[in-house]
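Contents: one structure, followed by commentary.
Removed from the display is one protein chain of the complex; every other protein chain stays in position.
Coming up: subunit A.
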Amino acid sequence: MKFHSLFRYGRRVFCPVLFGYAFLGTQGALAHAPLGSSRLSFFVVQQQVSGRVTDASGPLPGVAVAVKGTARTALTDLDGRYSIAASDGEVLIFSYIGYAPVEVPVSGAFLDELLKPEARSIQEVVVNAGYYSVKESERTGSIARITSKDIENQPVTNVLAAMQGRMAGVSITQNTGMPGGGFDIKIRGQNSLRQDGNRPLYVIDGVPYDSESLTDGFASAVLAGRPSPLNSIPPGQIASIEVLKDADATAIYGSRGANGVVLVTTKKGKGGKTTVSANFTRGASRVTRFSKLMDTGQYLSMRREAFANDGITEYPEYAYDVNGTWDQNRYTDWQKELLGGMALFSTANVSVSGGSERTAFLLSGGTSEQSTVFAGNFKYRTGNVRASLNHQGEDGKFKLSFAAGLSLQDNRLPGNDYTAEAMSLVPNAPALYDGQGNLNWENNTFNNPLRNNLAQYLSQTDDLLSSLKLSYEIAEGLEAVTSFGYTSTKLRDRNLVPSTTSMPSVQLTSASSYMSMTIADRTSWIAEPQLQWRRSFGMLDIDLLAGSTFQMQEGESLLQLGRGFSSNSLIGNLAAASSIRVLGNEKKEYRYQAFFGRANFNLNKKYLLNLTARRDGSSRFGPGRQFATFGAVGGAWLFHKERLFGENSTVSFGKLRASYGSTGSDQIGDYQYFNTYGTTGIQYAGAIGLEPTRLFNPNFAWETNRKLELGTEVGLFGDRVFVTAAWYRNTSGNQLTGIPLPATTGFQSVQANLNAVVRNTGLEVTLRTENIASGNFKWTSSLNISFSRNRLVSFPGLEGSTYASYYAVGQPISIQKLYQYEGIDPVTGIYKFADLNGDGSVDYLDMSKTADLSPKFFGGLHNEFRYKSLRLEFLVQFVKQRNRDQALTMGFGGGMNNQSVAMLDHTQTGGTAGATQIYTAGFNEQAVMASYMYSSSDAVITDASFARLKNIALTWDVPTAKSTGVACQLTLQAQNLLTITAYKGGDPEFPAGGYLPPLRTITAGIGFSF
């Protein structure tokens, strides 16, 4: 039990720095009061300027009026009137939430102003970059963004689904079509050799959110792995999502920025009129597409031929399909029967927003419900409430922003996904129910798939997310900011498996029913004191930021297995189990500390330089390995401001930018550097056993990722055509990975830094055009496309290492090593493969053919049409990729499971040759083996590119009388409506078969506000 000190070196440097700035902070605050607002007014002749601020509908109360470069401010009264001391030549700034700020030079004592609702050009949009925000036109880094407008029109319950196809460089794949399932997200490719070391950092309203699922995956088999933790963030509450990609944007997140950063900003209230808005959506979903499988006739003739090929004339007892036990005239399309249902989808959201000019609030709540395409009463339900409050002091110096949200999820699903079984079930298998409506086991010959309905996966997650940001302008241009965050997640997962899921012949009673239960929680808090200083020196604007982070996260999980119940109706109650075993009880603590800074120089709004740095310390590393420094430099040149391009030039905007820097990754789990024993929780002769937890290696450190980016952004014809292009090269070294080991070491891997370099290069292009903008009709399009290439650049000693079988230098790390298919042997009718190493036999050593299954390019094309109050928009997502052909990897033809119709074109013994080999019922060992090798050969790699109408939405703003103040909107939305692909298997998006593919969803919605 050693207590490790991780901060030996950092303290010397940083404590004085912090001390200094804290001192400065308090001094500034104290010094401020006597300075007052009159200090700068000695040399100018001031007068009282007054006027009235209005918008199109009348006077605007609560508008902030400030004299630029001074601390003098005023607010408009109920009648929109204001009065402020200002001299001629000074500039008044009028600002009001939801309206574009206006700057007007003072000349005379009266100044009326008409404010226009914010319809800022994209270049003026302020982009959240995490610790700071930056105007779109002035950003030096690579940041992709979507807003509530893009999210609202999608019938999804997870934000990652809403991001699909909309952001360049961000590749998102859904793991399963089951509600509540997970997603795989990669920002600019795979940097780490560790599959699970490629998660981006999620930051919600400034608070990092751990994206590692709390469940251990033990209970959630039905979800094809772990559920997505981002389910806890209701899409309806999101104002914007920014994805930080390059070094300039991510280096300030240091050790956690290597895989990109996803910033989620939730909606905030608006002061003024109290607005209530509500929207309701209802719809239904179905599976996008099924595989084409054999019918009974085709299947049975395959089986009979298989037995004949194997020389077996008397069908074995277990071959119920052909030996007469089952009706051979029966046919069931099991995909339709088991997966063909309709899942219902509904959401409801209500929010109230309002407040005064200095205080605004937003209260919102929502629920959603999704059922499944399976039979049975299974549902995924969510509920959420959120409160947000913004306040600023009368003089605008003190600001407070608070938000807290609670989200609840309740998922109730069958114990298993039917998809794999629906494909493999024999087409003449018996009916699901007998005459009395009971599950039909057909005299113990039929393992009824609906047994899975008796098992249940129940999961409840409660998530509390809160953030508080306090800031105070200590002196002009100097602001102290402290943000706090607290998150708490609680999960309860249960998997109930009653004895009735087994065939009656097994004669299990409730005494062998079991349930597993995971109870896990995780809490974290973060405090980030910061100091920000802004100053203009003539043409040069300087913006400095320094801050520190203290974060702590604690978690505990308890996994229990209860077996033996006096009745199956008690299976949900662990206390009713006759034996309870604790399978795991894990406690974790993670502490993290950092110091970060940013210096931004803006010369003449034309030349920009952005420097960022962060020094990180993490408890995940052993003594002497815990600290590392990361940093980046970024620059931009706004060339359209050069004299070459005049006011009326075709080129309305032009920017060149570049950045270089380093980031890191510490996603390796806690306590990995300790040499420990943990409890097995299992008894032997009166003692609870202990086991070695892992192979011991204390000498590992940060993984680093060096990122280089060059980009350009050009706007033409008043930005009606806007093109961006970014080229990047990310080099990941010092790979922190569980190096796979042969099992003879007792474990499957050991944690260590591997001296290998992985490089991702890519090109991201976006094009936004305003095609038509005439009066009532408006058509805009935007296209994003990302080309990426991954390469293992170097790997000293790869040949002799344990990685030799997975990777090859110069190839992507996502390659698959395969056999080379050589056609069918004309004599035996069995698949042949090339003896690539020439050793005279074809075996695993010949698996040296490679195929890369990661996408070559991907993107999305979005179009929006507006005609008066009608709006139609659609998004086409497209991916160019290869994948295994599901139709050819369903096992050997002739076994007791259904096959794709592709297997019909087969080779007959002593007869015609076909595309696939001869059938076997499993007795021809050579053919069985060849069939397995075939599934691992280049023969099954096929084009799985697709273009998908990901989302289409039609919105109509119902005309209402303006005076009532009521707005009403009707929408029709569809997700995954149409898919164009040459892929023969199920859904082409899917990385692996056997799980429910993404669903096609059609919904209708109504929204109104007053």
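One rule holds for everything that comes next: contacts are C-beta pairs under 8 Å (C-beta built on N, C-alpha and C of every residue); 3 or more make two chains touch, one makes a residue touch a chain; residues count from 1.
As a working rule, contacts and distances are computed from a predicted model.
A.B. asks: For the chain that's not shown, choose its UniProt protein name out of "Heme-copper oxidase subunit III", "RagB/SusD family nutrient uptake outer membrane protein", "ABC transporter ATP-binding protein" or "Ion-translocating oxidoreductase complex subunit B".
C.D. replies: "RagB/SusD family nutrient uptake outer membrane protein"
A.B. asks: For the chain left out of this view, which of A:P229, A:G271 or A:G617 touches it?
C.D. replies: With A:P229, A:G271 or A:G617 as choices, the missing chain is touched by A:G617.
A.B. asks: Which residue, A:P742, A:G775 or A:G910, contacts the hidden chain when the whole complex is considered?
C.D. replies: Looking across A:P742, A:G775 or A:G910, the contact with the absent chain belongs to A:P742.
A.B. asks: Of the residues listed, A:K397, A:R598, A:K832 or A:R948, which one is in contact with the missing chain?
C.D. replies: A:K397
A.B. asks: Please pick, from A:D79, A:D333 or A:E691, the residue that touches the omitted chain in the full complex.
C.D. replies: Looking across A:D79, A:D333 or A:E691, the contact with the absent chain belongs to A:E691.
A.B. asks: Considering the whole complex, which of A:F402, A:F787 or A:F923 touches the chain not shown?
C.D. replies: Selected residue, touching the omitted chain: A:F923.
A.B. asks: For subunit A, which positions touch the chain that isn't shown here?
C.D. replies: Subunit A touches the chain not shown through residues 1-8, 10-11, 14-15, 18-19, 22-23, 25-26, 29-30, 32-33, 317-318, 393-395, 397-398, 424, 444, 447, 470, 472, 474, 480, 482, 505-509, 511-512, 527, 529, 548, 550, 578-579, 581, 585-593, 617-619, 626, 670-671, 674-680, 682-693, 695-696, 740-748, 750, 800, 802, 804-805, 843-844, 895-897, 922-923, 925, 928-929, 932.
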